[in-house]
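Only one protein chain is missing; all other protein chains are in place.
Letters A, B, C, D and E mark the chains in the order given here, with residues in each chain numbered from 1 onward.
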């Protein structure tokens, strides 16, 4: 994306959102998603990474009726419309939880820790949740 | 303490305070101590247990000047005056942190997990922090 | 005695400490993020299966459903709703919340 | 790149995940309850010593003192105050906070 | 059975208050007595009437107030924890010279002794937190 380094009206920076926490049990997943959606309007070069329990944020089949919470799971599928298309999940995190990409609501790229480490080093801004 | 089961004006119950969290990084240790001090006025049969990072609450040499917080460490030494005399620490927690009873500001009894489990089963009320 | 565990076993040491201190015959109820420990095929599945040999392991179904985990539950774990949670509290003389 | 870790390694998996994702040559700053990882004689001391072979490990001295841990620090860990923390942020082009 | 409930976390950030609410409601519907709900640590933040959560989500504070009214619940906010975090009733407002209060209907502010008393009086004390 280096050809787009200068956008009309401003800089384009590489933003990475790092999600490491399970959804529902705490609000970090939901409020992190709200940042990503608002951030999309700024037309930066955005990616999301799901590590550790963060990958539970995007598993299929969430039904929050009985805990009486809003189900924000479908919103992840809307990310594409916001041009947030690069979603990465940790290979190690998937494996120790017995999950495969078939369990997830969105298309993701699986990366191992060293690939994610490389990607992290390329960023301008890292937002952690 | 079973001979004291009925005190003037009310029941005496066995209360256990379970402390599992490190001090300073969060307020649970300090506010747990506040419960114990207030609770002392009720003349119940009280003990405190320090498990996991909870044992860091009672290590010697805490100096909070540079983090600009109140140092509540000396208060643990006052527990005796409040008749809170039974303090237990987890043997396993001490060992994996390389701590000995010489590192602690108060006299404690070291117990292994099965002894603590037995003690827990004898309680009427368990307050967790 | 009833023990509740509300943390993911991947994130915290809560489940491990609970199991260390829960006596044979006691009941463990997995709630909130603790229910991830109730699922099949994870690094902790064998830990739970071993615990089930000497203890009763339950999980809160509303929390499993909220997380999309209700179809991955380890066989033999007893699923309860909030009313069942209340019953467990009633049936056990004391409750320790491993927070 | 600077990585900050603010959790006790005994309580959470934060340090472990940080070490998995911190490249050789990067700097790790232990703050808040993360400083327990900087102490000698614990279950994690060897983990930190191994990390120090390829990375720079620092710890926030005010947090060590607040916890009574300043005399137990592993040799070779660089101690900084808040001004030193600011310098580390300045010296590294990006910061990842492992919360 | 006579139940005491302790809540250690505020609304939304952690699930503790949600779980405590659904547990309390289920206990009441089964005919159990809730002696007291004690809000401690950040749990005191459940007692502010100034929240305006999104309309498509649950209103954690309001439903505690409603449950209190329906079942005449005793919702107690710890005074020491509340002072640190800014939960104020008319008395506290006057005492500390504040220009506003924010306590929600059905909640009251009192001391830690109320928690100990719940431990003594209740058949079970159940703690919800992080």
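Assorted remarks:
Just so we're on the same page, a contact is a pair of C-beta atoms (placed from the backbone, for glycine too) under 8 Å apart; a residue touches a chain by one contact, two chains touch by 3 or more.
Every value quoted in this text rests on a predicted model; they were computed, and no experiment measured them.
Every shown chain touched by the omitted chain in the complete complex is listed here: A, B, D, E.
Residue A:15 is the one among A:15, A:50 or A:76 that touches the chain missing from this view.
Remark: the residues of chain E touching the chain excluded from display are 10-13, 41-42, 45, 48-54, 61, 80, 83-88, 92, 96, 98, 100-102.
Within chain B, the residues in touch with the undisplayed chain are 24-27, 67-70.
Listed for chain D, the residues touching the missing chain in the whole complex are 6, 31-33, 62, 81-83, 85-87, 89-90, 94-95, 97, 99.
FYI, only the chains that are shown with their structure count from here on.
The chains touching chain B as well as chain C are D, E. Across the two interfaces under comparison, A-E and B-E, the one joined by more C-beta contacts turns out to be B-E. Centre to centre, using the average C-alpha position, chain A and chain B are separated by 41 Å.
Touching of two or more other chains is recorded for residues 10-11, 13 of chain D. Residues of chain E in contact with two or more other chains: 8, 15, 22, 125, 127, 129-130.
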